[in-house]
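Yeah, one chain of the complex is gone here, protein chain that is, but the others are all in their spots.
Should a chain be cited, it is by its letter among A and B, assigned in written order, with residues numbered from 1 in that chain.
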Amino acid sequence: MGGRTREYCILFSFLTLLALSSAFQGKKQYKPCKRLVLYFHDIIYNGKNAANATSAIVAAPEGANLTILAGQFHFGNIAVFDDPITLDNNLHSKPVGRAQGLYVYDTKNTFTAWLGFAFVLNSTDHQGTINFLGADPILAKRRDISIVGGTGDFFMHRGVATIMTDAFEGEVYFRLRVHIKFYECW
Amino acid sequence: MGGRTREYCILFSFLTLLALSSAFQGKKQYKPCKRLVLYFHDIIYNGKNAANATSAIVAAPEGANLTILAGQFHFGNIAVFDDPITLDNNLHSKPVGRAQGLYVYDTKNTFTAWLGFAFVLNSTDHQGTINFLGADPILAKRRDISIVGGTGDFFMHRGVATIMTDAFEGEVYFRLRVHIKFYECW
Partner (left out) sequence: MGGRTREYCILFSFLTLLALSSAFQGKKQYKPCKRLVLYFHDIIYNGKNAANATSAIVAAPEGANLTILAGQFHFGNIAVFDDPITLDNNLHSKPVGRAQGLYVYDTKNTFTAWLGFAFVLNSTDHQGTINFLGADPILAKRRDISIVGGTGDFFMHRGVATIMTDAFEGEVYFRLRVHIKFYECW
(Lines give C-alpha, C1' and ligand atoms only; values in the text may rest on other atoms or scores of the structure.)
Protein backbone atom coordinates (compact mmCIF):
# COMPACT_ATOMS: atom_id res chain seq x y z
CA MET A 1 0.00 0.00 0.00
CA GLY A 2 1.05 3.56 -0.66
CA GLY A 3 0.28 4.55 2.94
CA ARG A 4 2.24 1.73 4.47
CA THR A 5 5.13 2.41 2.12
CA ARG A 6 5.15 6.03 3.17
CA GLU A 7 5.35 4.93 6.76
CA TYR A 8 8.28 2.72 5.97
CA CYS A 9 9.85 5.60 4.17
CA ILE A 10 9.46 7.92 7.16
CA LEU A 11 10.79 5.17 9.37
CA PHE A 12 13.85 4.70 7.18
CA SER A 13 14.53 8.41 7.10
CA PHE A 14 14.36 8.54 10.86
CA LEU A 15 16.63 5.56 11.23
CA THR A 16 19.09 7.17 8.85
CA LEU A 17 18.88 10.37 10.86
CA LEU A 18 19.38 8.49 14.09
CA ALA A 19 22.29 6.40 12.89
CA LEU A 20 24.09 9.41 11.48
CA SER A 21 23.49 11.73 14.37
CA SER A 22 24.85 9.16 16.76
CA ALA A 23 27.86 8.64 14.50
CA PHE A 24 28.22 12.40 14.41
CA GLN A 25 28.14 12.83 18.16
CA GLY A 26 30.27 9.74 18.50
CA LYS A 27 33.21 11.52 16.91
CA LYS A 28 33.61 13.88 19.82
CA GLN A 29 32.67 11.50 22.55
CA TYR A 30 33.57 11.89 26.16
CA LYS A 31 34.79 8.34 26.32
CA PRO A 32 38.43 8.14 25.22
CA CYS A 33 39.02 6.61 21.80
CA LYS A 34 42.46 5.47 23.00
CA ARG A 35 44.18 5.15 26.38
CA LEU A 36 47.73 4.66 27.59
CA VAL A 37 49.29 4.55 31.05
CA LEU A 38 53.00 5.35 31.15
CA TYR A 39 55.58 6.41 33.73
CA PHE A 40 58.52 8.72 33.41
CA HIS A 41 61.50 9.20 35.68
CA ASP A 42 63.34 12.45 36.34
CA ILE A 43 66.77 12.65 38.00
CA ILE A 44 67.82 16.27 38.48
CA TYR A 45 71.46 17.23 38.03
CA ASN A 46 72.87 18.51 41.33
CA GLY A 47 76.50 19.03 40.37
CA LYS A 48 77.55 15.53 41.45
CA ASN A 49 75.40 13.07 39.47
CA ALA A 50 76.34 13.88 35.87
CA ALA A 51 76.29 10.23 34.81
CA ASN A 52 72.76 9.45 36.06
CA ALA A 53 71.02 12.80 35.78
CA THR A 54 68.26 13.06 33.16
CA SER A 55 67.43 16.74 33.68
CA ALA A 56 69.26 19.97 34.40
CA ILE A 57 68.31 23.36 35.77
CA VAL A 58 69.25 25.81 33.01
CA ALA A 59 67.65 29.06 34.11
CA ALA A 60 67.00 30.73 37.43
CA PRO A 61 66.19 34.19 38.74
CA GLU A 62 68.87 36.59 39.97
CA GLY A 63 70.76 35.30 42.95
CA ALA A 64 70.05 31.60 42.37
CA ASN A 65 72.51 29.11 40.94
CA LEU A 66 72.02 26.08 38.73
CA THR A 67 73.00 23.15 40.93
CA ILE A 68 70.22 23.57 43.46
CA LEU A 69 66.59 24.45 42.97
CA ALA A 70 65.90 28.08 43.86
CA GLY A 71 64.27 29.16 47.13
CA GLN A 72 60.71 30.45 47.16
CA PHE A 73 59.33 27.15 45.83
CA HIS A 74 61.88 27.09 43.01
CA PHE A 75 60.11 30.05 41.38
CA GLY A 76 61.79 30.92 38.11
CA ASN A 77 63.70 27.69 37.62
CA ILE A 78 63.56 26.14 34.17
CA ALA A 79 64.69 22.53 33.85
CA VAL A 80 65.35 20.72 30.58
CA PHE A 81 64.75 16.97 30.66
CA ASP A 82 65.26 13.79 28.70
CA ASP A 83 63.58 11.20 30.89
CA PRO A 84 63.08 7.48 30.23
CA ILE A 85 59.47 6.33 29.83
CA THR A 86 58.52 2.91 31.18
CA LEU A 87 55.40 0.77 31.20
CA ASP A 88 55.55 0.26 34.96
CA ASN A 89 56.89 2.21 37.92
CA ASN A 90 60.37 0.65 37.87
CA LEU A 91 63.15 3.05 36.85
CA HIS A 92 65.13 0.08 35.59
CA SER A 93 62.47 -1.36 33.29
CA LYS A 94 63.24 -1.30 29.59
CA PRO A 95 62.29 2.19 28.34
CA VAL A 96 59.65 2.44 25.61
CA GLY A 97 60.62 6.01 24.79
CA ARG A 98 61.78 9.35 26.15
CA ALA A 99 59.92 12.30 27.68
CA GLN A 100 61.67 15.42 26.38
CA GLY A 101 61.11 19.12 26.96
CA LEU A 102 61.01 21.52 29.86
CA TYR A 103 59.32 22.29 33.14
CA VAL A 104 59.14 25.73 34.64
CA TYR A 105 58.52 26.37 38.33
CA ASP A 106 56.14 29.30 38.30
CA THR A 107 54.77 30.16 41.73
CA LYS A 108 56.42 31.93 44.65
CA ASN A 109 54.24 30.56 47.44
CA THR A 110 53.53 26.96 46.47
CA PHE A 111 54.79 24.28 44.08
CA THR A 112 53.41 24.60 40.58
CA ALA A 113 54.97 24.16 37.16
CA TRP A 114 54.26 24.89 33.52
CA LEU A 115 55.03 21.90 31.32
CA GLY A 116 55.92 21.79 27.65
CA PHE A 117 57.19 18.42 26.50
CA ALA A 118 56.82 15.50 24.11
CA PHE A 119 56.66 11.75 24.56
CA VAL A 120 58.86 10.21 21.88
CA LEU A 121 57.74 6.59 21.76
CA ASN A 122 59.78 3.98 20.01
CA SER A 123 58.73 0.44 20.85
CA THR A 124 57.11 -2.50 19.16
CA ASP A 125 53.74 -1.22 20.39
CA HIS A 126 54.01 2.47 19.59
CA GLN A 127 55.95 4.61 17.14
CA GLY A 128 55.34 8.34 17.23
CA THR A 129 55.21 11.43 19.38
CA ILE A 130 52.63 12.97 21.71
CA ASN A 131 52.77 16.70 22.53
CA PHE A 132 51.77 17.91 26.00
CA LEU A 133 51.21 21.40 27.39
CA GLY A 134 49.76 22.62 30.62
CA ALA A 135 49.75 23.86 34.17
CA ASP A 136 50.80 21.38 36.84
CA PRO A 137 49.71 22.12 40.42
CA ILE A 138 52.30 19.67 41.69
CA LEU A 139 50.86 19.11 45.15
CA ALA A 140 47.43 18.07 43.87
CA LYS A 141 46.93 14.32 43.77
CA ARG A 142 45.66 14.34 40.18
CA ARG A 143 46.08 17.13 37.69
CA ASP A 144 45.09 17.39 34.04
CA ILE A 145 47.16 18.79 31.21
CA SER A 146 46.36 19.09 27.51
CA ILE A 147 47.49 16.80 24.72
CA VAL A 148 47.62 19.22 21.81
CA GLY A 149 48.89 17.09 18.94
CA GLY A 150 50.78 14.03 17.85
CA THR A 151 52.63 12.37 15.01
CA GLY A 152 53.16 8.81 13.74
CA ASP A 153 50.75 6.43 15.51
CA PHE A 154 49.31 9.50 17.23
CA PHE A 155 48.84 11.57 14.08
CA MET A 156 46.66 14.62 14.84
CA HIS A 157 45.44 13.15 18.15
CA ARG A 158 44.15 15.38 20.93
CA GLY A 159 43.21 14.65 24.49
CA VAL A 160 43.85 15.13 28.16
CA ALA A 161 46.50 13.51 30.36
CA THR A 162 46.01 12.97 34.07
CA ILE A 163 49.30 13.18 35.96
CA MET A 164 50.04 11.72 39.38
CA THR A 165 53.28 11.98 41.33
CA ASP A 166 54.06 8.33 41.84
CA ALA A 167 57.27 8.87 43.83
CA PHE A 168 59.31 11.79 45.06
CA GLU A 169 62.73 11.48 46.69
CA GLY A 170 64.06 14.73 48.09
CA GLU A 171 64.91 17.14 45.33
CA VAL A 172 66.74 14.68 43.14
CA TYR A 173 64.27 12.09 41.81
CA PHE A 174 60.61 12.07 40.94
CA ARG A 175 58.43 9.72 38.95
CA LEU A 176 55.19 10.69 37.25
CA ARG A 177 52.35 8.40 36.25
CA VAL A 178 50.70 9.71 33.10
CA HIS A 179 47.24 8.48 32.16
CA ILE A 180 46.80 9.51 28.53
CA LYS A 181 43.24 9.77 27.26
CA PHE A 182 42.75 10.64 23.61
CA TYR A 183 39.33 12.02 22.66
CA GLU A 184 40.22 12.77 19.07
CA CYS A 185 41.76 9.84 17.23
CA TRP A 186 42.35 9.77 13.48
CA MET B 1 -0.15 6.33 -4.78
CA GLY B 2 3.25 4.80 -5.48
CA GLY B 3 4.36 7.93 -7.39
CA ARG B 4 3.29 10.34 -4.72
CA THR B 5 4.87 8.18 -2.02
CA ARG B 6 8.11 8.13 -3.92
CA GLU B 7 8.08 11.89 -4.03
CA TYR B 8 7.52 12.03 -0.29
CA CYS B 9 10.35 9.63 0.07
CA ILE B 10 12.72 11.78 -1.95
CA LEU B 11 11.56 14.81 0.00
CA PHE B 12 12.25 13.12 3.33
CA SER B 13 15.66 12.03 2.21
CA PHE B 14 16.48 15.57 1.17
CA LEU B 15 15.22 17.01 4.41
CA THR B 16 17.32 14.52 6.32
CA LEU B 17 20.30 15.49 4.20
CA LEU B 18 19.66 19.17 4.78
CA ALA B 19 19.18 18.89 8.53
CA LEU B 20 22.29 16.85 8.99
CA SER B 21 24.52 18.87 6.74
CA SER B 22 23.57 22.04 8.57
CA ALA B 23 24.22 20.35 11.90
CA PHE B 24 27.49 19.15 10.47
CA GLN B 25 28.67 22.58 9.38
CA GLY B 26 27.34 24.05 12.60
CA LYS B 27 29.97 22.20 14.60
CA LYS B 28 32.82 24.28 13.26
CA GLN B 29 31.15 27.62 13.20
CA TYR B 30 32.93 30.94 13.04
CA LYS B 31 30.84 32.39 15.82
CA PRO B 32 32.39 31.57 19.20
CA CYS B 33 30.59 28.91 21.21
CA LYS B 34 31.89 30.53 24.41
CA ARG B 35 33.49 33.89 25.29
CA LEU B 36 35.38 35.30 28.26
CA VAL B 37 37.08 38.63 28.89
CA LEU B 38 39.79 38.58 31.56
CA TYR B 39 42.74 40.71 32.64
CA PHE B 40 46.09 39.73 33.99
CA HIS B 41 48.73 41.78 35.74
CA ASP B 42 52.48 41.35 35.50
CA ILE B 43 54.98 42.95 37.90
CA ILE B 44 58.55 42.21 36.83
CA TYR B 45 61.18 41.56 39.48
CA ASN B 46 63.86 44.29 39.31
CA GLY B 47 66.03 43.32 42.27
CA LYS B 48 64.10 45.54 44.72
CA ASN B 49 60.45 44.45 44.58
CA ALA B 50 60.64 40.81 45.70
CA ALA B 51 57.43 41.05 47.74
CA ASN B 52 55.24 42.40 44.94
CA ALA B 53 56.85 40.94 41.84
CA THR B 54 54.82 38.31 39.96
CA SER B 55 57.41 37.53 37.29
CA ALA B 56 61.17 37.17 37.02
CA ILE B 57 63.69 37.25 34.22
CA VAL B 58 65.40 33.87 34.34
CA ALA B 59 67.39 33.74 31.11
CA ALA B 60 69.25 36.28 29.02
CA PRO B 61 71.89 36.32 26.31
CA GLU B 62 75.61 36.73 27.05
CA GLY B 63 76.42 40.04 28.69
CA ALA B 64 72.97 40.73 30.10
CA ASN B 65 71.94 40.28 33.71
CA LEU B 66 68.68 39.22 35.30
CA THR B 67 67.51 42.32 37.14
CA ILE B 68 66.99 44.49 34.08
CA LEU B 69 65.56 43.61 30.70
CA ALA B 70 68.27 43.19 28.08
CA GLY B 71 69.11 45.85 25.51
CA GLN B 72 68.17 45.35 21.86
CA PHE B 73 64.46 45.17 22.67
CA HIS B 74 65.06 42.61 25.43
CA PHE B 75 65.99 40.03 22.78
CA GLY B 76 66.70 36.70 24.43
CA ASN B 77 65.08 37.38 27.78
CA ILE B 78 62.84 34.67 29.18
CA ALA B 79 60.53 35.62 32.02
CA VAL B 80 58.57 33.19 34.18
CA PHE B 81 55.31 34.52 35.56
CA ASP B 82 52.55 33.77 38.03
CA ASP B 83 50.17 36.67 37.48
CA PRO B 84 46.78 37.31 39.09
CA ILE B 85 43.77 37.20 36.74
CA THR B 86 40.91 39.60 37.42
CA LEU B 87 37.51 40.26 35.88
CA ASP B 88 38.20 43.98 35.48
CA ASN B 89 41.28 46.13 34.97
CA ASN B 90 41.95 46.71 38.68
CA LEU B 91 45.09 45.02 40.01
CA HIS B 92 43.50 44.91 43.44
CA SER B 93 40.27 43.16 42.44
CA LYS B 94 39.75 39.67 43.83
CA PRO B 95 41.65 37.29 41.53
CA VAL B 96 39.67 34.56 39.76
CA GLY B 97 42.81 32.61 38.94
CA ARG B 98 46.45 32.78 37.91
CA ALA B 99 48.17 33.16 34.54
CA GLN B 100 51.25 30.93 34.69
CA GLY B 101 54.01 30.21 32.21
CA LEU B 102 56.64 32.10 30.31
CA TYR B 103 57.19 34.87 27.81
CA VAL B 104 60.22 35.12 25.60
CA TYR B 105 61.38 38.35 23.97
CA ASP B 106 62.37 37.27 20.50
CA THR B 107 63.23 40.16 18.20
CA LYS B 108 66.32 42.35 18.07
CA ASN B 109 64.78 45.38 16.34
CA THR B 110 61.29 45.67 17.79
CA PHE B 111 59.22 44.36 20.71
CA THR B 112 57.77 40.92 20.14
CA ALA B 113 57.36 37.92 22.37
CA TRP B 114 56.58 34.23 22.19
CA LEU B 115 54.06 33.18 24.80
CA GLY B 116 53.45 29.79 26.39
CA PHE B 117 51.18 29.88 29.41
CA ALA B 118 48.03 28.63 31.08
CA PHE B 119 45.10 30.31 32.76
CA VAL B 120 44.37 28.38 35.94
CA LEU B 121 40.85 29.47 36.86
CA ASN B 122 39.45 28.78 40.27
CA SER B 123 36.32 30.74 41.01
CA THR B 124 32.62 30.09 41.50
CA ASP B 125 32.11 30.72 37.79
CA HIS B 126 34.98 28.71 36.29
CA GLN B 127 37.07 25.74 37.35
CA GLY B 128 39.70 24.54 34.94
CA THR B 129 42.65 25.50 32.80
CA ILE B 130 43.10 27.08 29.37
CA ASN B 131 46.33 26.59 27.42
CA PHE B 132 47.68 29.41 25.24
CA LEU B 133 50.48 29.52 22.70
CA GLY B 134 51.52 32.11 20.19
CA ALA B 135 53.45 35.03 18.81
CA ASP B 136 52.78 38.41 20.39
CA PRO B 137 53.74 41.49 18.34
CA ILE B 138 53.55 43.59 21.50
CA LEU B 139 53.25 46.99 19.84
CA ALA B 140 50.20 46.05 17.76
CA LYS B 141 46.92 47.19 19.28
CA ARG B 142 45.28 43.76 18.96
CA ARG B 143 47.06 40.50 18.41
CA ASP B 144 45.74 36.96 18.22
CA ILE B 145 47.22 33.88 19.86
CA SER B 146 46.03 30.28 19.80
CA ILE B 147 44.11 28.46 22.49
CA VAL B 148 45.30 24.91 21.99
CA GLY B 149 43.54 23.00 24.74
CA GLY B 150 41.86 23.06 28.09
CA THR B 151 40.80 21.00 31.07
CA GLY B 152 37.93 21.03 33.60
CA ASP B 153 35.22 23.43 32.42
CA PHE B 154 37.32 23.96 29.30
CA PHE B 155 37.85 20.26 28.53
CA MET B 156 39.26 19.88 25.01
CA HIS B 157 38.31 23.46 24.03
CA ARG B 158 40.13 25.28 21.23
CA GLY B 159 39.97 28.86 20.05
CA VAL B 160 41.69 32.16 19.58
CA ALA B 161 42.46 34.86 22.15
CA THR B 162 42.76 38.52 21.24
CA ILE B 163 45.24 40.32 23.48
CA MET B 164 45.40 44.07 24.11
CA THR B 165 47.92 45.90 26.28
CA ASP B 166 45.60 47.64 28.68
CA ALA B 167 48.32 49.43 30.67
CA PHE B 168 52.08 49.65 30.61
CA GLU B 169 54.18 51.38 33.26
CA GLY B 170 57.84 51.64 32.42
CA GLU B 171 59.48 48.25 32.50
CA VAL B 172 57.94 47.08 35.75
CA TYR B 173 54.19 46.66 35.27
CA PHE B 174 51.91 45.72 32.42
CA ARG B 175 48.32 44.58 32.22
CA LEU B 176 46.85 42.56 29.37
CA ARG B 177 43.20 42.32 28.40
CA VAL B 178 42.48 38.85 27.01
CA HIS B 179 39.37 38.27 24.93
CA ILE B 180 38.96 34.51 24.83
CA LYS B 181 36.87 33.11 21.97
CA PHE B 182 36.31 29.37 21.90
CA TYR B 183 35.29 27.90 18.54
CA GLU B 184 35.41 24.29 19.66
CA CYS B 185 33.43 23.61 22.82
CA TRP B 186 32.71 20.13 24.13
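Heads up, the rule we're going with is that a contact is a pair of C-beta atoms (placed from the backbone, for glycine too) under 8 Å apart; a residue touches a chain by one contact, two chains touch by 3 or more.
All values derive from a computational prediction rather than experimental measurement.
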Missing-chain contact, candidates A:33, A:56, A:87 or A:172, resolves to A:56
Missing-chain contact among A:36, A:70, A:91 or A:118 belongs to A:118
Residue list for subunit B contacting the dropped chain reads 2, 5-6, 9-10, 13, 16-17, 20-21, 24, 28, 30, 58-62, 75-78, 104-108, 112, 114, 116, 133-135, 137, 144-148, 158-160, 183-184
Listed in rising order, the subunit A residues that touch the chain left out are 1-2, 4-5, 8-9, 12-13, 15-16, 19-20, 23-24, 27, 45, 47, 56-59, 65-67, 78, 80-82, 98, 100-102, 116-118, 120, 129, 131, 133, 148-152, 155-156, 186
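Here, only the chains that are shown with their structure count from here on.
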Per the C-alpha centroid definition, the whole-Å distance linking subunit A and subunit B comes out as 20
